[in-house]
Structure formats: structure tokens, C-alpha cells
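A single protein chain has been removed from this complex, and every other one stays in its place.
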Amino acid sequence: MSKKVIEVFNLTKKFGNFTAVDRISFDVKEGEIFGFLGANGAGKTTAMQMLCGISMPTAGEGTVAGYDIIKENERIKRNIGYMSQKFSLYEDLKVWENIRLFGGIYGLSDKTIAEKTNELLKQLDFEQERNTLVKYLPLGWKQKLAFSVAIFHEPRIVFLDEPTGGVDPAMRRQFWEMIYDAADRGITVFVTTHYMDEAEYCNRVSIMVDGRIDALDTPAELRRRFSADSMDEVFRQLARKAKRGDQ
Amino acid sequence: MKQFIAFVKKEFRHIIRDNRTLLIILGMPVVEILLFGFAVNMEVQNIRVAVYDPTPDAFTTGIAERIRQNSYFNYRGSVQTMDEMEESMRKGELDLAVVFQQNFQEELVHSGEADVQLLSNSSDPNRGSIAATYATAIIAGFQREQTDLIQIPFQIQTENRMIYNPLMKSSYMFVPGIMGLVLMIICTIMTSVSIVREKERGTMEVLLASPLKQGTMIFAKTIPYMVISFIDFVIILLLSYFVLDVPVNGSLLLLFFVAILYITLTLSYGLTVSTLVDKQVNAVIFSAITAMIPVLMLSGMIFPVDNMPGALQALSAIVPARWFIEAVRKVMIQGLGVTIAWKEMLVLTGMTLFLLGVTIMKTKKRLE
Partner (left out) sequence: MKTLKFLIEKEFKQMFRNPLIPRLIVLFPTMVLLVFPWAVSFEIKNIRVDVVDHSKSVYSKRLTDKIAASQYFILHDTPPDYNAAMLNMENDETDMIVEIPASFDVDLVKRRESGVGVAVNSVNGTQGLLGSNYVMQIVNDFSSELRGELTQTLPPQTRVSFMRLKKMNIVPQYKYNPALDYKKFMIPGFMVLLLTILCGILPALNIVMEKENGTINQINVTPISKMNFILAKLIPYWAVGLVVMIISITLSFLIYGLWPGGGVVAVLISSIVFILSVSGLGIIISNYSETMQQASFLVMFFILILVLLGGMFTPVSSMPAWAQAIAAINPFNYLTTAFRMLYLNGSSLADVSGNLLALGAIAVVLNGWAVFSYKKRG
């Protein structure tokens, strides 16, 4: 049994009268690819932001990378990478400048940054785009770059919020190869998605409905339990109960 | 037409839903008209004055006492040396020094003449010269009493009448200016930033592709802003009248009409700005600078246009606020009618048409 890198218990977030995340509890093991599924508005992003320390939980407790999510959120940040749903690298900076900035923020030296940048650009086959302003990159490339930047400092866990939203299937496959590579290097991957085929790529998945986690297991086990042929069907069975519409 | 109304409604909802912004847009003029209406004035008061008097006598102490009692002056006592006086003036602690010559009274009695020097800190020329004028008047008054003289012959009295503003309140002059300034800033930023925001996010292109004609669409977008700006104007007007005691001597209807012309003009300017830039930051910077600085400097809000050199008077003619402020002063304060204010109104209309023309041309070009 490997170590648990994320453990949460009864985590809750309320905005006024609205309970975005309702007493969720789960854990994630080291090296795992953990899928965090749910319809739009189910509370995935809010839950993830609490884990990343940029949203204060209303109630509940938990640890990420061994640090308390309430009190030690700044320490957590040293150990994680994050890629948000909305592309959020600096569009008015060049490719290498974005890499350099985030490398620098995590305390890497100029020399390390320079070396790792070359390596990364070669790996991604991006060398021609080194001096391109990020806003001119096609969406799929932007996502790949955002992911690479999120794991540039070799975090223990990387959080990906809908990383493949809006890109074509070929690009999505390439993207998942990158995720597997990262997992092979020992980085725990916490990924939200609403593409159910992608759920199959995960070691375990949880399914959120109306702010609660309604199911959590390996994809195979879930299919068996719901006697479904695909994750898509599992999801549809669960989603039928949802009261919140698309917001 | 149905589409049009639906669109206007949508824009309205959009604005009203963002109640924080709405609060700022409606609250800002309230605070500013009150602050500036009461605080901004040109009167020279609280003149800090000291006396240098090497040989005090009945005359010099008498003059010093008069100055001490005068409400325009803030008497700081006497200084012992000229150096001390120079130093406190340099430190900005003193505005005026009254310097008596040695043996002032003796000189006056024996030689019939004595000198008193007024050193006025004139880094602010207005304040410096007015301070000296006040002090001169006090000393001259003292002299008249002391010399107990017979009636001076061949005096010509002047009888002064202040027309339109008998109490010479600064607010009569500044309130129209503040109206012009605040409306200009709010309207320009409001339109330019919200349209550039849509450009930035790509939603503008979607709208332009809709079945509504571009002109109609832009018009529909500005209607809610027009309503809000007009509410702003009414708020400012009510506060000016009831709180600042600025009269409305002319026709209220005409005043509203002038305001609507000006609001249309400033909104059109906002539209023009939105065609010139494509980032919100730049829209803000551009609107802020072009809406604020020319109004402060060239509109006659603070500095009378008549005093400017010819080239700058010509430049001031393209500042919309200049015409609005002149029209408001005429209608609101001087109580004049459309027979006098038509020129300003015509200029405001002409400017609006020009800006709308530029906007439509620019928009067309972009879409082609």
C-alpha cells in the first residue's frame, strides 16, 4: 500500500446560501492518476481550488502532500503544480519567458531554468516557437505548454482542471501521453474532466453530483457496480439525480 | 424594432446586474460634487503673516494689531531678525512679512515719510499679490485714521455691482465645470471600456454578425448608458441646487436639453475611443487622459479661456466641455435663453455628428 498524498474529510465550501462543495471525503495515493468527474457546476473546480490553497474551505479538514489545507496552504503550494480550466499563462509573454517566470517563482536558478527549457522545448518539438508570443499559439499547443509549465518544477502532485477542454481528439491523446509520462516520473495526477472516455485512463475516479461525491472506485469496478458497458453510462445513471442545471 | 427593444433590455439587465459598478457610477458624482462644491475655491484666506519691527512704537504696534484682528490673516507674531523671517518663508511657514523701517513713527513725524515693506511669498502669484493688496489696504486705512486729515478733495467713488453672482461664490463658477468634468469622465470610460471589453473577449464580433444593423446596434448599446448618465446629471443638479445653493435661473427644460446634447457627445467620444484601441487598459488610459486633462486645463472650468494665448484658445475650441460649461453657465447661472446659448448647442451637436461619423467609418473598415 503506497502513501496517501491527499486526504480530505468532510470538505465543504459555501458561497452565501449556496453549497458548492458538500462534505466530500476521499484520498489519493502517491503516483496515482486520480480522475475527478462531474457535470458542469458540480463543484469540481471549487474542490480543486481548496486543495490547491487558493480557496478557503468553509468546513472540513485535510492534508495535501502532508500539509494541512487550512493552515499550511502556502507550504502545499511548494509541492504542487496547477493548470486551470481557463488558459492562464501570460499571453503577452513569449514561450520561453513564461517558462522562465514560473521556474523562477519556484526558486530554480537561471542556469537550471535555461537547461531545462532547452530540454523541454526539444521534447515538445517546440523549438521553433521559443520566441512566439503565447497568444499566437493554437489552443492545443497552449494546453501542452501550460501542462509542461505546471510540472516544470517537478511537483509531487499536479492538479489539472479540464486540461483537454475544446481540443481535438488527436491532441487529447498526445496530452494523455504527457500525463502518463508525468505519472511514470512519480508525479501524482489529480485531473478533472467531463470526457468519460478519459475516465478510463485513470487509476481511480470519483464522480461528483451536486457538490457531493456519489461514487469513487476504479473504472472497472464502477462499471461492474452499475452494470454498465462504459463510464459514460455510469455517469449518466448518476447524473440523472442531479438537481443543479448547467450554470 | 422588436429586436431593437429586446437588445436594449438585455443591455440594461447587463448593467443593472453588476450592482457594484452601478453603485460606483451613481455614487461617484454625489461625493465629488459635494467635496468640490464646498472645498474648491479661489478665495485667499488664512494668510500667515509675521511682523519685523526693530523699534516698536505706537504706529507700528497699531498696524500690527489691525492685521492681527483681520479675518483674512493668520497672525504669527513678530520675528526678531530678518534671517529668521527669510528662513520661515523658505520653509513655507509664512506667506507675508510686514517689515517696518527703524524708528518708524519718528521718521514719519519728522520727515513726513516712512517706509513699510511687504514681503509676500509669491511662488503662488495670485495669493502673493492678493495678500499684499489686503495688507496695503489695512495700512492705508490705519494711516487715514491716524493722520486725522481733512477730506481729500477730488475723490471719485466707484460703486460696484456684481452681476449674476453678487456674493461672489466660487461654486457658481465651479459647479458647471465639475458637471462637465465628471460627466465627461464617466461617460467616456463607461462606453469605451465596456465595448473594448467585448472586443477583447470576441463577443463584439458575434454581435456585429447579428441581423441588427451596426448603427442600430451601437445605438442600442448606448441607450442604457445615456439613461444612467442623465440620472447622474439630475443628481448633480439637485445637489447643486439644494445643497450648494447654486441657482437655476434659466429654463430647466433648456438645461436638460443641453445636458442631453453633452451626454450624447461624451458617449460618442467613448465610442470613438473604442474604435481606436483594442485593449481595455489602453481604453482606460486613453479615455482618462483625454477626458480629464483638457477639461481641467482648457475648458474654462478653472482658468478662463479669455486669458489664454490665441493658439490655446483655438485648441480649447475642440474641447467639448468648454462649450457645455459655457452653455450651463449661461442658462443656469445667468438665466439666459436659447437665443444666447444656441451657439454652444450647435457646436455640441456638430461635434457629436463628427464623432459618430468617424466611429461608423472606423467600424465599417474593421469589418471589411
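Should a chain be cited, it is by its letter among A and B, assigned in written order, with residues numbered from 1 in that chain.
Heads up, the rule we're going with is that a residue touches a chain if its C-beta (ideal position, glycine included) is under 8 Å from a C-beta of that chain, and two chains touch if they have at least 3 such contacts.
For clarity, every value in this text was computed on a predicted model and none was experimentally measured.
**Q** Specify the residue from the set B:V8, B:V284 or B:V358 that touches the hidden chain.
**A** B:V284
**Q** Which of B:V8, B:V44, B:V338 or B:I360 touches the chain that is not shown?
**A** B:V44
**Q** Which is it among A:Y82, A:F126, A:Y201 or A:F235 that touches the chain not included here?
**A** Residue touching the absent chain, from the options given: A:Y82.
**Q** When the complex is taken as a whole, what residues of chain A touch the one chain not shown?
**A** On the chain A side, contact with the omitted chain comes from 49, 52-56, 73-75, 77-78, 80-82, 84, 86-93, 97, 100-107, 133, 159.
**Q** Touching the missing chain, which residues of chain B?
**A** Within chain B, the residues that touch the unshown chain are 18, 20-21, 24-25, 28, 31-32, 35-36, 38-47, 89-92, 108-109, 112-129, 132-133, 135-136, 139-140, 143, 147, 149-150, 152-166, 168-170, 172-173, 181-182, 185-186, 189-190, 193-194, 197, 277, 279-282, 284-289, 292-293, 296-298, 302-304, 306-309, 311-312, 315-316, 326, 329-330, 333-334, 336, 340.
Following the convention adopted for this analysis, only the chains that are shown with their structure count from here on.
**Q** In whole angstrom, what separates the CA-based centres of chain A and chain B?
**A** Their C-alpha centroids are separated by 56 Å.
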